[in-house]
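Of the protein chains in this complex, one is absent; all others appear in place.
Chains here go by letter, A and B, matching the order in which they are written, and residues are numbered from 1 within each.
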Amino acid sequence: MMHSTLVPAPRRWQTWLAASAYWLVAVAVYFLFPRNLSLASSILVMSMFVLSLDLVLGFAGIVSFGHAVFFGIGAYAAALLVLNGYAEPITGALISGAFAGAFALIISPVVLRVSGLPQIMVTLSFAVILFEVANKAVWLTKGDDGIGGIEPLPLLGVFKWTAFGQTQFWYALGWLFVIFVVVRQVLASPLGLALQGCRENAQRMRFIGTSVVGKLTMAYVLSGFVAGIAGAVSTQTTKFVGLDAMSVDRSIDALVMLVLGGAGRLWGALLGTPIYMTVRQFAAQWNPFHWMFVVGGMLVVIVMLARGGLLGLVEQLRSRKPRGSAGGVHHG
Amino acid sequence: MADFILEAKGLHKRFGSLVVTNGVSLQVQTGARMALIGPNGAGKSTLVGLLTGQLVPNEGRVLLQGQDVTGLAPERRTKRGLVRTFQINNLFRGLTVLENVYLAVSERTGTARAFWRPAAAHAEVLDEANAVLEQLGLADVRHEKVSALAYGQQRLVEIAIALSLRPKVLLLDEPAAGIPSLQAGLLMEAIQRLPSDLAIVMIEHDMELVRRFASEITVLVAGAVLATGTPRDIMAREDVLRVYLGGLHAGAGNNKVDTCLS
Partner (left out) sequence: MDALVSGLTFVGIYGLSYGMILFLISVGLVMTMGLVRVVNMAHGVFAAFGGYIAVALMNSAGLPYALAIVLACAVAGLGSLVVERLFFRRLYGASELEQALLTIGLAFIGIASLNLLFGANVVSATLPAPLTANIDLLGRSVQVYRVFVIVLGFAVVLSLWYAIDRTTFGARLRACVDNAGMAEAVGINVRRLFAISYAAGSCLAALGGAVGAAILPLEPIYPFKYLVLILMVVVMSGKGQMMLAAAVSIFLGVVDTAGRFLYPETGSFLIYMVLLVYLIVRGNTLIHSPVVR
């Protein structure tokens, strides 16, 4: 668990199993649900996006209510790259991510100088404004219709994109794995600890000499970059990008998924996303408004009873068991 | 006569029509052991806020090592060696004791910018943080979350963070406030072990601590400096006695007062 950076974690085989479980399950999904690979891919893509949100929200304490802005920029950038002749997928995703990261850098002075409700307002405002821009700039985004027929080059020059989504699945899974490892590494570093410090007590960070805005900017830009990559991969694997990539709905969805799984724990993003999206897939047959009952209920229950999300509950249960943990304290 | 390491020149601070700091000038030498005393509401915390950059003065200047830092943000002043502790614990409650101190050390050494190697792998930073914790008797609780500690121990973490920053000037805001005598003792020992070239300004109400610690005292009353000098001089002054004891014993040469304050 990502929870405490410096507590020496006992290297038990259970830890390794728990850590690999997710990836093993993901691989198993490929074989068990060959007809649902597009859903699986979209879950993987969304997981990347929620991971980027955990980085800023769970670790750095930046309350971003409009994070889909970066997802959307990455998504549209990827489409436009292909349409304009650059169809290599991996570098295309990196470039698209860079666009999103650059936008994060541009708006960071406004977003990061505030916190709390003002920050919610600022991020929400950018989300609404960008959405309207995308909506109105039909010459660029094709507005409501979206941009279709995106055909990236075969992966690594070899693997063609298949009709049932096999290549897409491994592509998305590969990206998620890389992103997860990189983000986890950064968060375990002194910079990652400093980000947690900014979240815990930004004022005290200043009094130990930290430029809080500087650290937060790094986190925000990295997060934008990752979210942009997620958007790009989404476009590349579905061959389509629409306005929903940049919608406030998507931002709020990601927020709910993160809170459901448990923010500030990295694995929470990977746990909450599949659960939420799978349940939503089933509920999709219902009236969309009924789904709102479920989401609303989820949020209310989580905040009132389980603030740490599902992983928080797991930790609480584990810390109640009478096991002798050598030296360290379980953070329940 | 050494140059002053920290200087305040004619600081004025108003909140609306309320004047909290009224022309305060202060000189702190290298290696000073200064106590800042005064009744509640005298403006001591505001003065600390002005010195550290948390508050911007309406008039006046703050000089650190001879350089004007009046416009400088708190983090920049900390980087230049001006460190403060807080009267009410202001720690990273969700992080462990070790992490709290690690943050301070890593920021000071520039390691806080490292974004790839795990924090635990930076041995120099870890060792230094552990050493500070040993010094303050916090080694046993290093992996506890600060929020789980007793108040007195949290106070020690405040000091640990300050020490880790290797300050040139240390502003201690009522370091012993609210802690039992055992930890107060540990605290005073730690303070007394501090390098002699480190200037310390301590706000305190506990006259016993002031007596043991200070080689000079500045008395702040109603936002202005009433008197400044050696403890002996200060304690003998009628106006200081009047401020503290309400004028009843001023000038009476009362033995009780002498014993108390000498």
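The rule is simple: a contact is a pair of C-beta atoms (placed from the backbone, for glycine too) under 8 Å apart; a residue touches a chain by one contact, two chains touch by 3 or more.
Note that the structure is a prediction, hence the values are computed from the model and not measured.
S.K.: Which of A:39, A:105, A:128 or A:153 sits in contact with the chain that's absent?
M.R.: Residue touching the chain left out of view: A:128.
S.K.: Of B:9, B:76, B:93 or B:242, which residue touches the hidden chain?
M.R.: B:93
S.K.: Identify the residues of chain A touching the omitted chain, counting contacts across the whole complex.
M.R.: So the residues of chain A touching the unseen chain are 57, 63, 65, 110, 113-118, 120-122, 124-126, 128-129, 132, 136, 200-204, 252, 255, 259, 287, 289-293, 295-300, 302-304, 307.
Here, only the chains that are shown with their structure count from here on.
S.K.: Rounded to a whole Å, what is the gap between the Cα centroids of chain A and chain B?
M.R.: For chain A versus chain B, the centre distance works out to 43 Å.
S.K.: Spell out the part of chain A that touches chain B in their complex, as residue ranges.
M.R.: 4-8, 185-186, 188-194, 196-197, 200-201, 203-212, 215, 218, 327-329, 331
S.K.: Over in the complex, which chain B residues touch chain A? Could you list them?
M.R.: Going by the criterion above, the answer is residues 52, 73-75, 78-79, 83-84, 90-96, 98-99, 102-104, 106-108, 111-120, 122, 125-126, 143-145, 148, 161, 165.
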